[in-house]
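For this view, one protein chain was removed and the others were kept in their places.
Letters A and B mark the chains in the order given here, with residues in each chain numbered from 1 onward.
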Amino acid sequence: MGAAKSSCQGFLHYAFDYETPKTLVVPSIAAGVVFRFTQLLILLYLVGYVCIVQKAYQDTDSVVSTVTTKVKGYAVIKGSANTSSPQFRDVADYVIPPQGDKSFFVVTNMIVTTNQKVSHCPEIPKPSTLCNQDSQCTTGLEDLRGNGVRTGRCVNYSDTVQTCQVLSWCPLEEDTGPNKEALIDAAENFTLLIKNSVTYPKFNFHRRNIMPHINSSYLKTCVFNSSTDPHCPIFRLKQIVSDAGEEFQVMAVEGGVLGILIDWTCDLDLWASQCLPKYSFRRLDDNNKSHVLAPGYNFRFAKYYKSPEGTESRTLIKAYGIRFEVIVFGTAGKFSMLPTLVNLGSTLTFLSLVPTVSDWFLLTFTKKRGVYSKHKTTHLRDEDEEDEDENKQSMSMGTSYGTQ
Amino acid sequence: MGAAKSSCQGFLHYAFDYETPKTLVVPSIAAGVVFRFTQLLILLYLVGYVCIVQKAYQDTDSVVSTVTTKVKGYAVIKGSANTSSPQFRDVADYVIPPQGDKSFFVVTNMIVTTNQKVSHCPEIPKPSTLCNQDSQCTTGLEDLRGNGVRTGRCVNYSDTVQTCQVLSWCPLEEDTGPNKEALIDAAENFTLLIKNSVTYPKFNFHRRNIMPHINSSYLKTCVFNSSTDPHCPIFRLKQIVSDAGEEFQVMAVEGGVLGILIDWTCDLDLWASQCLPKYSFRRLDDNNKSHVLAPGYNFRFAKYYKSPEGTESRTLIKAYGIRFEVIVFGTAGKFSMLPTLVNLGSTLTFLSLVPTVSDWFLLTFTKKRGVYSKHKTTHLRDEDEEDEDENKQSMSMGTSYGTQ
Partner (left out) sequence: MGAAKSSCQGFLHYAFDYETPKTLVVPSIAAGVVFRFTQLLILLYLVGYVCIVQKAYQDTDSVVSTVTTKVKGYAVIKGSANTSSPQFRDVADYVIPPQGDKSFFVVTNMIVTTNQKVSHCPEIPKPSTLCNQDSQCTTGLEDLRGNGVRTGRCVNYSDTVQTCQVLSWCPLEEDTGPNKEALIDAAENFTLLIKNSVTYPKFNFHRRNIMPHINSSYLKTCVFNSSTDPHCPIFRLKQIVSDAGEEFQVMAVEGGVLGILIDWTCDLDLWASQCLPKYSFRRLDDNNKSHVLAPGYNFRFAKYYKSPEGTESRTLIKAYGIRFEVIVFGTAGKFSMLPTLVNLGSTLTFLSLVPTVSDWFLLTFTKKRGVYSKHKTTHLRDEDEEDEDENKQSMSMGTSYGTQ
């Protein structure tokens, strides 16, 4: 019985005896101050930088978003208003693609080539297409910088100029660059409605840019203004372009790409109502003309027609204009255990370095460092190893040159 | 020789003597249990929360994805089936844009205005367009909420109503809202094939939603069902909408935006075959009509025609319908050294706090705390500093009020 109890106690002692470092309390106020001050510095870093500035106690998630857009407005093409055939354009004509995507193009200027048919016609005059006789026009040559396949004939382009004949959509487009003034200059007054709904999937947080608490009669008449109406989802194109630091009528001539950035960066630990979109605008293409290949933004598209006899013709439109891109971004943060503990643990490590710093201060700079060192550090001499039965501790006064 | 050897040994001792803390083993089972229990708690947190719940030993990557879609089906427009001119629509008519993008629109309802030409016609009657005489219609006024540029004339809209004349695409669209029942109600039976290939570039992991091990004759006839056929890539539109908690025929009237979410969240440390797409469906626009500006989803587009004489006309279509957006998301995790070590290190820090907690317990709550404190802590009295030659250690019984 006694033996059993004893062996059980032995096991308990073996498993649960507690080993704790022996310590020395040193009445050095200087070392104590260094110790406390270093601790304070690290705590300030933890609270100030890690918690307040970096919000390292938060888990983060990236925004998932859907955008639909709707442009409104119409325009009479410049110069056509008082002619016999005024040209009128509305949304269905100038917004490409029409379906209200987050990226859409508004035509502001164009070169229209009507009634093109696949046939033979003389090339546009330029050094490589000029000719005097058929032999200068290689049959079948497909010059990718030309406009069609050469037929091998040299024909009159005008009374004075002869060029190689090509198979192509004729008449060829005479691309002399965009009109110096945008044809659809009224586009600056068009309005744009943006509907944007966002989700932070990790936090199951949904929100729309049209807030439910906003008066719906206000929404029907408001126009966005970054200072007075920052939450109105209706934008005037001219305002967007000028907020991006550009002038609409200048940009409308050659076209460009304009970003409408919606920032949904949110701190979801605060009241959710604080999570509101912030709009900003930035030109995305390079408008430094000297450096740029093909400045501005344009593309060609065609409308196809068929005559009663069945021959196909097309109207080719080289459209210059502004591509608007709604770019939604943002990161939401919310308190989470793991990053908190990781960052806390990482900071506490620095706290555990404080004693090392203080010891170094104590044994290097205090007046009585000799006494402290003597009591703190025990040097085991090689000779001590011989006389194991003695119990003498060497308290040598020499420099403490141990590792730590 | 002896001196050289001795100085070499001196250097070795200086560089490699090992300084280790002196410890006291206390036979307090209570303190030992507190110590082991706190260690256990932290280990459980490490294993349970950090490793199993958060998988903090993994590096993560976001999915890069490509989606192509293909809609199949045809419909006879409601009410036209038994007329002399039935109207028939197939994929090329109702899917916009046609090219099988990850975002596409299926027309389900529409207002068609045929044979519009740019000309003069009376405005749609509303308070701001009604008139009795020409002077009420300002020439050239471009009211952005109107439909065209005023010519300055007041003309008959009907036998009883006069409105200002405008230059526009005439006749104007009479937008009295969508038909109360969707015109292309058969759209609910259309099928959608989604081909989705994903990549996790960091792990060089590629996968497709059409798994190679799936029987290809099954693929030709299957229809997605979240419980019975969760990996069939062919979806019935009605099923998608009802899985999103909406009713197709209701949503088809005014239109809306519907998200098809494909979740590729994967743990690549498991067998790769476990990495399968999970489909879910959610309505993305706001269907709470009381709060909403321009509810539903619609846009206008036009088909252009030319008469043999060369005058252009268009058919304007205000299309209501459902925009489907395939949204692919997911994060893959795979074991990686750096996050493992960072999180391990961070947890080990907490382990290094355990002795502090146990010491506090030992010196505060155990019965024999006085004895333990006496043996653990040496108080150096100020007087000790005077008599350096003595070697007396003060073992005062007072409260241990040192820093730690």
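To be clear about the criterion, contacts are C-beta pairs under 8 Å (C-beta built on N, C-alpha and C of every residue); 3 or more make two chains touch, one makes a residue touch a chain.
Since we're looking at a predicted model, the values are computed, not measured.
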item: Touching residue (missing chain; options B:T176, B:S216 or B:T364); value: B:S216
item: Positions on chain A contacted by the hidden chain, ascending; value: 13-14, 16-19, 21-29, 31-33, 35-36, 45, 49-50, 54, 56, 96-97, 103, 105, 118, 142, 144, 147-149, 167-169, 257, 259, 284-286, 288, 290-294, 297, 299-302, 304-306, 308, 310, 314, 316, 323, 325, 327, 329, 342-343, 345-350, 352-353, 355, 358-359, 362, 375-382, 384-385, 388, 391, 393, 400-404
item: Contacts of chain B with the absent chain, listed as residue ranges; value: 12-13, 15-27, 32, 35-36, 64, 66, 68, 70, 72-74, 76, 81, 85-88, 90-93, 97-101, 115, 186, 189-191, 193, 195, 197, 201, 208, 210, 212, 216, 219-220, 233, 303, 305, 307-308, 313, 337-338, 341-346, 348-349, 352, 368, 370-372, 374-375, 377-378, 395, 400-404
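Rule of thumb we're sticking to: only the chains that are shown with their structure count from here on.
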item: Chain centre separation (chain A, chain B; CA means) in Å; value: 16
